[in-house]
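Submitted below is the structure of interest, expressed as structure tokens.
Only one protein chain is missing from this complex, and each of the others stays in its spot.
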Amino acid sequence: MLLRTKGKPINIKSALVGKVTRNPERLDENSFLLVEGSISELPSKNFIGILSRQDEYEVINSENIVFKIPTLEHLMEGDIVSVGIDGNINTLYRVNSFHNTLLATERCNSNCLMCSQPPKDKNDINNLYEINKKLIPLIPKDCIELGISGGEPTLMGDLFFDLLSQIKTELPDTEIHLLTNGRTFAWDYMAERLGEIDNKRLMLGIPVYSDYYQVHDYIVQAENAFYQTILGLHNLARYNQRLEVRIVLHKQSIPRLTRLAKYIYKNLPFVEHVAFMGLEYIGYTPHNIEKLWIDPYEYRDELGEAVEYLAGQGMHVSIYNTPLCILPENQWKFARKSISDWKNDYLPICSTCTKLNDCGGLFTWNLKKHSEHIKPIH
Amino acid sequence: MINEKADKRSRKFREIDQFDLNEQPQYYLLPFRFHRITDDKEIIVNEVGDYLLLSNGTFERIVKRQLDKKKDADLYGDLIANFFISEEPIPPLIDVLATRYRTKKLFLNYFTGLHIFVISLRCEHTCHYCQVSRVTQNKDLYDMSIANIDKGIDIMFKSPNPHVTMEFQGGESLLAFDNIKYAVEKAERIAKEVGKGLTKVICSNLALINEEILEYCKEHEILISTSLDGPQYVHDNNRHKPHASSYELAIKGIELSRKVLGHDRVSALMTTTKLSLDYPVEIVDEYFRLGFQGIFLRNISPYGFALRTDKSKYETEKFLTFYKKALDRILEYNFSGHYFTEDLAKIFLTKILTPFNVGFVDLQSPAGLINGVIVFNYDGGVYATDESRMLAEQKDYTFKLGTLDDNYNDLFFGKKAQEIANVWANEALSGCSECAFQQYCGADPVHNHATQGDMYGYRPNSDFCQKNMEIIRYLIELMESDSRIKKIFERWAKTSTH
Partner (left out) sequence: MQYKNEIKNDEIIVFADTSLYSKDSIFKCLYWYGDKYHTNVSFADNNTYRVSVKPLSTNQLSQEEQQYLLLKLERDLVDYNLRDIVTKETQNVRDLLIAKAFSNGEFDELPPGDVSDPLGFNINQLKND
């Protein structure tokens, strides 16, 4: 799935955000016109600018324009894009997807061995905030779910709370799923400030990889991260925030997995959801694969025990990113089709599988590294 | 620290050893307690009731700092993660532990929930172990007066608890059904006004139950609690009713009540007597056959036996044998796919296996009396527990807090209450203070007084202690030796928290 493209910019002085349309009738002050062929006349309306595939372009009336864009096919009517001064066109929101995510920042205070979107030590916070601030009011009010991810979003500082306030105002009916490592919430006032925003539709997804601090700290490559995260979860619970614990399954997290399940029930019984997630072969993972890889088939017993224990205690549990054929049949009810449409794929052999429609399949990038035990169910 | 502080600007990956916060082989102990489970297994239990099963001698190694962080890595991790040891004098997660401790003692926040109204002392049964009831027609003397009902309700709604339970006991409570109706309707009115939850329970032997009464119960959402000691030969022997079978009446009553109110609105309690001890399997089977979800294997009442003598220990042994046989039978039902619980085990298991507690008045610390339950006797006396008012029938008024004419503070926080409060926390009792099962067990000053002659109690020959210690030990032994049992127990524990 194509999410970014680039053309030649003219007149663009700052990052612009708007919806795209191919229909001049629908143009308004928040939209770009997509143009395949040539145009001779500008629509007589106020609009942001033109995105064009033409190889040459004559400016008609000092309009904002990006031309010579290789393709516009990936953009649907109503999708929201940002257009940079360098002519970069990034898709920020896709109307036909349930998996839209705002990028809060690429800065992070952890450095997880298996990070799928490795952090960047560049201060992007103000720029991204400005873009998101323009984006949020344009998102359709009936948007069902919106993710916020990073990096570590709370590093936005005050802007983090501004962003969430704006979201609550603009999208009161949208489920917001925020991915954070939770560490900063160890400082009670952070949790308190989030509590003040009081968005009942906000859920925080927070990773806990072990019940023993040293293992967790090693996995996330940060001292004291475990203690901070657990304290953060407790502070958030104190302010009635909805919480999800996320566990990535790999060679470092598997050995204490069943203990971790007990730890969660005993110490974090207030969490609403526990997600066990298969490893993604992207980001840092290929680099650290020696430290991380264990065939999912090899850990099915540990996973089964952890999942069944938590479910048995009445907790809501899911298994993500794990093909059905790896799991014993009695655990299929926990498996979710969790992989976003644009990164989802199957192996050639899957075509003969009777469970193809129920199975979540693989990440596209995991086609290169997957369980040896995938085999069609008949 | 040997390695210099990692360069913060570098995102170079570091090895696991570099995330050790404590390279010295030294750690601090956190509060926990120790008990031997079998000849080769011991357990340690932390301050919030989580336990670790260890092989013999491990406790000693922990205390004597003989652990090797590398060689005993799993154990070391378990001890840190479960709050048994810490690498710092004050563990980094002490505030989490404190929150968990508070959760375990949450029942204290609510204060008195259960209010027992002894609505009439009259009874038409003549059970030989019952030393309380009177077979008489004299309502004036043995029924609770309307004036006292009013005062009782008044006090009940002074409880800070957002949800109160009003339980009608006897004698045979249905002999005073008109008074129950009066009390129910008045309490409902006030509950609505002040916005408190109200649960109503009638305890009855069901001999007098009929459709009319049940229709009323249905309309007012009243629960029925009855007595059933087991199969007919056990029950009728225990519960004597002139010219009739108490058992048959109870069974008929249960059926009729279920028909009108719904299956789960009717519960039954058994009392273990000397005779019951010979029929563990039959008693369990009877409850199962009747479609109950479980059975509460209740201790022998201390009033049935002369517990002040050495005989008590022997009687407790016999009860424990009975209990284990019955529990075996119950587990058989569970192995074959049924859900059928033993409710004493369920209470213990909830405390052992979950981060929650159960508000069960006999097994709490601070004790459940006053904090959890209060009894308004038919004659206007106010007592700390049901056992307390039975003592009063034997002219022992130790646990009489006052009368319904006294004011709330004098009753609940007066001299008597304070005297009891000195001995109601097992954390501070000899024997209990270092007992590994302290968090699972409780304190029962009334029972101590009744059986041993003083509220403080003497653990070495206390039947309360002997029973609880062995049952808890046995439950742990069972589930640690058979993973099927552990699964069943986890399920029991879970269902009692919801």
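By written order: A and B. Residues from 1 in each chain.
Operating definition for what follows: a contact is a pair of C-beta atoms (placed from the backbone, for glycine too) under 8 Å apart; a residue touches a chain by one contact, two chains touch by 3 or more.
Source: prediction; values computed, not measured.
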Omitted-chain contact residue, chosen from A:Asn30, A:Asn88 or A:Asn109: A:Asn109
Among A:Glu41, A:Asp142 or A:Asp158, residue touching the chain not depicted: A:Asp158
Listed residues A:Arg183, A:His216 or A:Lys266, member touching the removed chain: A:Arg183
Options A:Arg53, A:Lys68, A:Arg238 or A:Lys337, residue touching the unrepresented chain: A:Arg238
Touch criterion as defined above, residue of B:Phe13, B:Phe111, B:Tyr458 or B:Tyr474 at the omitted chain: B:Tyr458
Where the unshown chain meets chain B, residue by residue: 8-11, 28-34, 36, 47, 59-60, 63, 89-92, 94-95, 97-99, 101-102, 105, 310, 430-431, 433-434, 458-461
Footprint left on chain A by the chain that the document does not show: 107-109, 119, 121-123, 152, 155, 157-158, 183-184, 186-190, 192-193, 223-225, 227-228, 231, 238
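In the analysis below, only the chains that are shown with their structure count from here on.
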Distance from the mean Cα position of chain B to that of chain A, given in whole angstrom: 47
List of chain A residues in touch with chain B within their complex: 111, 113, 118-119, 121, 211-215, 217-218, 221, 223-224, 227, 230-231, 234, 256, 259, 263, 265-267, 269, 288, 309, 312-314
Contacting residues of chain B [partner chain A, same complex]: 9, 11, 13-16, 18-21, 50, 77-78, 80-82, 92-93, 95-96, 99-100, 354-356, 487, 490-491, 494, 497-498
